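Dropping the structure in here first, questions after.
Rest of the complex left out; these chains stay put.
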Amino acid sequence: MIAAKVMDSIWSTRKADSLVGLKFVMLEVLGGSDAGRLMIAADTIGAGAGERVIVCTGSSARKMLDREDIPIDAVIVGIIDEDCKF
Amino acid sequence: MIAAKVMDSIWSTRKADSLVGLKFVMLEVLGGSDAGRLMIAADTIGAGAGERVIVCTGSSARKMLDREDIPIDAVIVGIIDEDCKF
Amino acid sequence: MIAAKVMDSIWSTRKADSLVGLKFVMLEVLGGSDAGRLMIAADTIGAGAGERVIVCTGSSARKMLDREDIPIDAVIVGIIDEDCKF
């Protein structure tokens, strides 16, 4: 998984029918040589801007949504505790 | 998912039979340390050149097309609203 | 998918039994910040050296070969038309 920081919500009016109702956020990858890379993830946990999150990517992301038919390749699976240092 | 900008259509006369009829576009990854990377995605939503889109990659891309038998690893799943900043 | 240029054939006498008879080519990724990366793909379309191709990667690559049991993660799915600019 990847550690990332929530930047902002991403709004998309024209999108796949199966994605209607899902919240999307822009994330910035945290720390290390890959820092600063941007990615978009679905968020069903309710992460707020500025929070650090754990992001699961690939086919495993669909497992978070309990739906095998959805075109999603990244999803927030947890919010990193504020006092957790890395 | 990845945020990207639609550059141009990609034309391929000699291609897999299962891809006939699909529209392909060249995309440029937006923002962050991965910016400028190019990728090709299938587009069933009808994104125009210059529009910013959400791209789903990997096995999840096949879910957008409702076809498990198609050799596609990237597809546009949404168009980012024009007034959405990131 | 990725746009790449066919460099050369790759010969491997000692390989997995399931790969016997498949043609492999070395590809160079085209354009953008990822340009110059090398990868090997199976080719069932018959692309020639110097041609620009569309490459599908990951589990979707197996869909091109209609065989679920084959250890292949990249395959040429189309040849980009010569007059297609990007």
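To keep things simple, chains are lettered A, B and C as they appear, and every chain counts its residues starting from 1.
By definition in this document, a residue touches a chain if its C-beta (ideal position, glycine included) is under 8 Å from a C-beta of that chain, and two chains touch if they have at least 3 such contacts.
Everything numeric here is computed off the predicted structure, so don't read it as measured data.
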Whole-complex copies, counting every chain including the 3 in place: 5
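FYI, only the chains that are shown with their structure count from here on.
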Centroid spacing, where centroids are CA-atom means, of subunit A and subunit C in whole angstrom: 31
Centre-to-centre distance between subunit B and subunit A (centres being mean Cα positions), rounded to whole Å: 19
Residue list for subunit C, restricted to those that touch at least two other chains: 59
Residues on subunit B engaged by subunit C in the complex (per definition of touch): 7-8, 10-16, 18-19, 24, 26, 28-29, 34-41, 58-59, 61-62, 68-74
Residues on subunit B engaged by subunit A in the complex (per definition of touch): 1-3, 30-35, 45, 54, 56-61, 63-64, 66, 75, 77-81, 83-86
